[in-house]
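A single protein chain has been omitted; all remaining protein chains appear in their positions.
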Amino acid sequence: MIESYIPIFLVIGFAIVFAFGVLLSSTAFGPQRPTSEKSSTYESGMKPVGTTRERVSIKYYMVAMLFIIFDIEVIFVYPWAVQFKKLFSEVGISVFYSMLVFLVVLELGYLYVYKKGGFRWD
Amino acid sequence: MINNAQEFYNALPILIIGTGILISLLIEIYAEKRKIFQPWISIIIFIAAGSYALLSIEQKSTLFMNMLATGGNVNVFYFIFTFGAAVVTLLSINYLKKYGANYGEFYILVQLSVLGMMLMAGAKDLIVIFLGLELMSVSFYALAGINRKRLKSNEASLKYFLLGAFTTGFTVYGIALIYGTVGSTSIDLIAEKFIELSNNFLFITGLLLFFIGFSFKIAAFPFHMWVPDVYQGSSTTVAGLFSTGGKAAAFSAILITLGALFTAGGAHTFTPYLAVLAVLSMLYGSIVAIAQSDIKRMLAYSSIAHAGYLIIGLAAGNYQGIAGIIFYLAAYTFMNLGAFGIVSLIEGEEEANLDIKSYAGLAAKYPMLAALLSICMFALAGLPPLAGFFGKYYIFIAAIKADLTWLAIVGVFSSAISVYFYLRIVVLMYFKESEKDFVVAHNSTGLLAVIISVLLVIVFGVAPGTIINLISSFL
Amino acid sequence: MSLEIILFVILGGVAAVTSVIVITRPNPIISALFLVLNFASLAGLYLLLNAQFIAVAQVIVYAGAIMVLFLFVIMLLRPGNEEKIFSRNPVVKIIASIVAGVVFLQIVYMIFFTSPSNSVTGEVSASVNAGTVEAIGRELFTNYILPFEAAGFLLLAAAIGALVLAKKKFE
Partner (left out) sequence: MQIPIEYYLILSAFMFIMGIVGVLTRRNAIIVFMSIELMLNSANLTFVAFASYMGNTIGQLFVFFVMAVAAAEAAIGLAIILALFRNKMTLNIDEVNILKW
């Protein structure tokens, strides 16, 4: 069973090797003549000020938080879509209605968030 | 899903609330005068669902592929949740303006939490209990912090959330172990295999972890630390909902699982554990409540003590105990809501007048409020002939029948302690001079809500026999 | 040593080590990064257990969820806000770790004592079919419709609650 995943593991392994390999090879083979100017932090030519651990105001936090919720919604739709034809012939229209109710509930939530300006940039 | 008309009628209470949430959401999105509409619509929805639940109380059935039970005591719980929430909504109409958080979402979140409670009360599968519990908790976290500008409210919701999510972890892990040993999450199947598995450590650990998760929600002793802070920090009406609806829902879920185990003959497996929990909750709650100066904190500690009395019924492990718990929960819901209601009426802007001293001399200024609060306090203290007395009476009788007389005696002792701090307020109101001068704003809806709950307390006190017979007939 | 055992040792080891790192690093950013690794190794373990769809869902959901957590850490962390664990009240915390160790040993003992592998019948072919999208979809839309709809309402409650609590300008 697990053998059937070998291609996936190969891809993951290749990705890791490639990512690290490129980085490492550039440090290994590239010419390195560091000066104090070069190794300082690059801030568009200005003198670097302050620490790197600064609070950053992220304006889209509302969207990010709501994304978690609607991400889950999609995960629920996926098995439904895969099985819909088969279940429709066996169980009937109720398969459709149950997903309809779920989507109506969540899309009303989406509409609510939209109307209240949850996606606005402020 | 739903196959015929009868099943549809049986599912109506839960369907009404579900549809009601969507209607309220549409109103919140589109209606111009939503601030006026919103609470009344949700009150109508609650009363419709609750009344229908009472009317169809004889229709026992299981729905949704054996996921949800209806009829019998499930509908009694539906009545408790919906009418309790209706009272809370009625109280909140004017209170929220004073409190500075008059959002329409408040009412939607209350409805969502009631939906969660109803799922817990009717569940036939651990997954439904779990999702109902989470639906209720998530709404509660939001309700606790609804006054976003006030630091106290933020703090209450953070504490509630962190501890609540922590115990959710225990519940889920417990369910995982139960599932692993039984092979299913259906409560009927778990009860079937209970005898066979009662020597299996993993199974017992799973059940214990599951109950630890619920001990948190019912505010039993070692898991109580959040209670006073959350009640004090969140709005008074919402605190009333936490202490009544939340507690009743958690108990309903415990009764479902334990009740299933009773039929399988496992009634006394947890008696020692439950007895210790009951004694600690009762004594701790009653004794610490004496030292409180803030009335909401006092009510919070008294709510811990009440959780202790209710656990006695569980420890008794017989059907009288279960019937007693359901009766007590119904009575406790309305007497506690009455008390929280009066507190919310007297509370001024910026959370003034929450000190117990503010109640001194209240009877001279506002005889009506003083009389109503006294009735609630007498009922909470368990003085006859009010509902609280009969609730305790039935539970203690059940304990004596189960050879747990010592537990009943500790219970009586603890109620004697609690009489002190309940009656202290009555004495303050009637026999002390007023120290502070304040005006209680006129609030007709709030007063109406308090009167309704006090009337219900009196009704439960007048006719306890018929109600307990009704409840017992469904067991 | 089959492939399965090697993978279990690697993935399980990563999961165990990263869970320790998550709770001991003073800097929340490092904790968040190791949490990602922890969840990724769990996804690998789910694959080993023939739960293909759950593994994919784990990656999709937690990639998003952790990304958001990470965002919040960056947004809310004050410079110099890194706490030192075990510095405040070290004795209490050492006792806490000892208690945790004892509880863990107890659970290990309990697990071996009850030996659940005797009671569960390891039918590999059944478990391969149980973890597919088809099997999950079938079960979800025939027997588990009520929990499914309840999950919809749960997510609705979370959306409303998040908006009410966190939106900057709200009336």
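So that you can tell them apart, the chains are marked A, B and C in the order they are listed, and the count of residues begins at 1 in each.
Throughout what follows, a residue touches a chain if its C-beta (ideal position, glycine included) is under 8 Å from a C-beta of that chain, and two chains touch if they have at least 3 such contacts.
None of these values were measured; they are calculated from a predicted model.
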item: Where the missing chain makes contact, among the chains that are shown; value: A, B, C
item: Selected from B:Phe161, B:Tyr359, B:Phe378 or B:Phe460 as touching the chain missing from the view; value: B:Phe161
item: Options B:Tyr9, B:Phe37 or B:Tyr179, residue touching the unrepresented chain; value: B:Tyr179
item: Sites on subunit B contacted by the missing partner chain, in the whole complex; value: 127, 130-131, 134, 138, 141-142, 145, 148-152, 154-159, 161-162, 165-166, 168-170, 172-173, 175-177, 179-180, 183-185, 225, 228-229, 232-233
item: Absent chain, residues of subunit A that touch it; value: 61, 65-66, 68-69, 71-72, 75-76
item: Subunit C residues that touch the omitted chain in the full complex; value: 2, 4-5, 8, 12, 15-16, 19-20, 22-23, 28, 31-32, 35, 38-39, 42, 45-46, 49-51, 53-54, 57-58, 61, 65, 68-69, 72-73, 76-78, 81, 83, 85, 93, 96-97, 100, 103-104, 107-108, 111-112, 115-117, 120-127, 129-131, 135-136, 139-140, 144, 147, 151, 154-155, 157-159, 161-166
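The definition used in the following text is that only the chains that are shown with their structure count from here on.
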item: Subunit A-subunit C separation of Cα centroids, rounded to whole Å; value: 17
item: CA centroid of subunit A to CA centroid of subunit B, Å; value: 40
item: Residues of subunit C whose C-beta touches two or more other chains; value: 142, 145, 149, 151, 153, 156, 158, 160, 162-163, 170
item: Shared-contact residues (touching 2 or more other chains) in subunit B; value: 1, 25
item: Interfacial residue positions of subunit A with respect to subunit C in the complex; value: 1-3, 5, 51, 53-58, 61-62, 64-69, 71-73, 75-76, 78-80, 82-83, 86-87, 91, 94-95, 98-99, 101-102, 105-106, 108-110, 112-113, 116-118, 122
item: Subunit A residues within the subunit B interface of the complex; value: 94, 97-98, 104-105, 108-109, 111-112, 115
item: Subunit B-facing residues of subunit C, complex; value: 107, 110-111, 113-114, 116, 119-120, 142-147, 149-151, 153-154, 156-158, 160-165, 170
